[in-house]
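Below is one structure, written out as structure tokens; comments come after it.
Of the protein chains in this complex, all but one are displayed in their positions.
Entry: chain A
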Amino acid sequence: MDRSSHPRSRRFAPVVAVAAAAALTLAGCSSSSGGKKSEEGGANASAGKADTPRMTVALVTHQAPGDTFWDTVRKGAEAAAAKDNIKLIYSADPNAGNQANLVQNAIDQKVDGIAVTLAKPDALKGVVGKAEKAGIPVVGLNSGLSDWKDLNLLEFFGQDESVAGEAFGKKLNEVGAKKVLCVMQEQGNVGLTQRCDGVAKTFEGKVDPQNVNGTDMPSVKSTITAKLKQDPSIDYVVTLGAPFALTAVQSVSDAGSKAKVATFDLNKDLIKAIKNDSIQFAVDQQPYLQGYLAVDGLWLYKNNGNYSGGGEQPVLTGPAFVDKSNVDRIGEFAAKGTR
């Protein structure tokens, strides 16, 4: 009893019809504005290629999948690798134990250098020691400013989150803010907490922290709206990641609040928002630079014995402020996803 033995032509007729309809629809439906066609092409920053011997570098971060920030770090690292004739192995896991395993994995592969983020330094102490014992130079980037020396890392590239927070607080004083809402997209994250605490340290007004569910934008939007309603005296909303700043702008208008929005970190949509005044300023820790310098630092150490930061001091990549005065210049690079 085979009920599915229709003649071929009849079976495929609807498929063909749908395909034809789709083709017709597509042909008549181009957008006259926006889209890929309006995107300006830009040459990537390229600095030729070194003729030093091929080497392998592992970059191991605590990136959560799909985070724009880490994507920029990786682009920087890839640019340096291409220039320095380096094979770059990128791996990441937000769980500290898993990240340690990834470092072990790099050691097993006998790489020529490891760049690692120290979001949870204690969990990585053991495996970083192993790498050093195996004679593999290790540099730190992004997180772990207070721990890289203890772990005997060669160099460190990053932003001091507290320093960035403090600079942010000072900037808030300059623009005359009175009461600030500090929006944290990930509860319990050390770096984010340091940013808010840093703001609170130098800011002369009051800082209210607020946790939001970073994986659900509608929830972020209504939570900020709710907070602005609950406390109408808030006149500045500070977000700790670029996508959340753009959402906060919507919350402010939903709540009928007059609060202004400023943020940590940067992306290309944020540039537009700064240009049209919906966001006041952003502080950038230059993730591209962190990835680039970490890989380049390992190359310099291997080929010329150099220590960036003299082996004593970290190399700071932030805080760099982006506001109306310099947004046009930085916007060109952000459009390519490298700032």
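Everything that follows uses one rule, which is that a residue touches a chain if its C-beta (ideal position, glycine included) is under 8 Å from a C-beta of that chain, and two chains touch if they have at least 3 such contacts; residues count from 1.
Here is the rule we use: contacts and distances are computed from a predicted model.
One chain of this complex is left out of the view, and of "Xylose transport system permease protein XylH", "Cbb3-type cytochrome oxidase assembly protein CcoS", "Ribonucleoside-diphosphate reductase subunit beta" or "Anti-sigma factor antagonist", the protein name its UniProt record gives is "Xylose transport system permease protein XylH". Note on the undisplayed chain: of the listed residues A:52, A:152, A:173 or A:187, the one touching it is A:187. The hidden chain makes contact, of the residues A:159, A:194, A:267 or A:286, with A:267. The missing chain, though absent from the display, is touched by one residue of A:113, A:243, A:287 or A:318; that residue is A:243. Within the full complex, the residue among A:62, A:120 or A:227 touching the omitted chain is A:227.
Along chain A, the points of touch with the absent chain fall at residues 25-26, 29-39, 64-68, 70-71, 184, 187, 209-211, 215-219, 221-223, 225-227, 229-231, 243, 246-247, 250, 254-256, 267, 269, 272, 337.
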